[in-house]
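Handing you a structure now.
Omission of a single protein chain aside, the complex is shown with its protein chains in their original locations.
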Amino acid sequence: MPQRFHEGDFVRVRDDYPIGHIRTPVYIRGKQGVIVKDFGAFGNPETLAYCLPTEKRELYKVRFWQQMVWSSYKGGPRDTVDLDIYEHWLEKAE
Amino acid sequence: MRGPHDVGGLDFGPVENATHDLTLWEKQIDAIRAVIGAKGIVSTHENRRTIEQLGHDVYDTLNYYERWTASLARQMIDKGILTQDEIDARVVQVRQRLADTGELELKEGA
Partner (left out) sequence: MSTHEHHDHDHDHHDHDHNSPPQPDDKVHSYYQILGTAVKELLIEKGVVAADEVRRMIERRDSITPANGAKVVARAWTDPAFKARLLKDANAAVQEFGIDMPTTHLVAVENTENLHNVVVCTLCSCYPRDLLGLPPSWYKSKAYRARVVSEPRAVLEEFGTSLSDNVEVRVHDSTADMRYLVVPRRPAGTEGMSQDALASIITRDTMIGVAVVEPLQN
């Protein structure tokens, strides 16, 4: 499976709210960050959670600046939060 | 929809950072979950899903290993390994034993 993103790519997390077992927390949906690592392909928990056959999905470490995640963030402008996000939850940002 | 488990960014007050040693009961539930996972009967992913599906009332009321217990019972029913009737009957028996002896039978191999 071709990798869709590379280190340094700016990405946005899908702002979707499907029913199901979702490992992308609500607080990060719709937020913009940057790919800092490509972990390789892992089974998709959204199907594994239902014991269904699963395809592998590329998993990325994505870094977000806290002030872009929380409008009233109290802390330095450099503070960040990293999440591990599967490729199908990410789209390219400008 | 935000599931009961998806709490990032909410506020449940200060963190109480006192810790306690796990009780034998908690260790047993933890170990049963680990053994069932290692045997491939219920994966970690399924375990998380069934805990999330306990819903707000149950998730918010129970402590950690109580959630695991509730979801373990449901998994066993879902997979046809145990029936609700069996579990209910055994709960009555264990309760009776409690009433007789005043404590739970927590020894291994019971």
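Quick notes on this one:
Here the chain labels run A and B in written order, and each chain numbers its own residues starting at 1.
Basically, contacts are C-beta pairs under 8 Å (C-beta built on N, C-alpha and C of every residue); 3 or more make two chains touch, one makes a residue touch a chain.
Here the structure is a predicted model, which is why all the values come from computation and not from measurement.
Where chain A meets the omitted chain, the residues involved are 23-25, 27-28, 39, 42, 45, 59, 61, 63, 66, 69-70, 73-76, 78-86. Across the interface with the omitted chain, chain B contributes residues 5-23, 25, 27-32, 34-36, 39, 41, 48, 51, 57, 60-66, 69-70, 72-73, 76, 81-82, 86-87, 90-91, 93-95, 98-99, 102-106, 108-110.
Everything that follows uses one rule, which is that only the chains that are shown with their structure count from here on.
One finds 29 Å separating the Cα centroids of chain A and chain B.
On the chain A side of its complex with chain B, the touching residues are 17, 19, 21-22, 25-28, 45, 48-51, 70. Of all the residues in chain B, the ones that touch chain A in their complex are 1-3, 6, 8-9, 43, 45-46, 48-49, 52.
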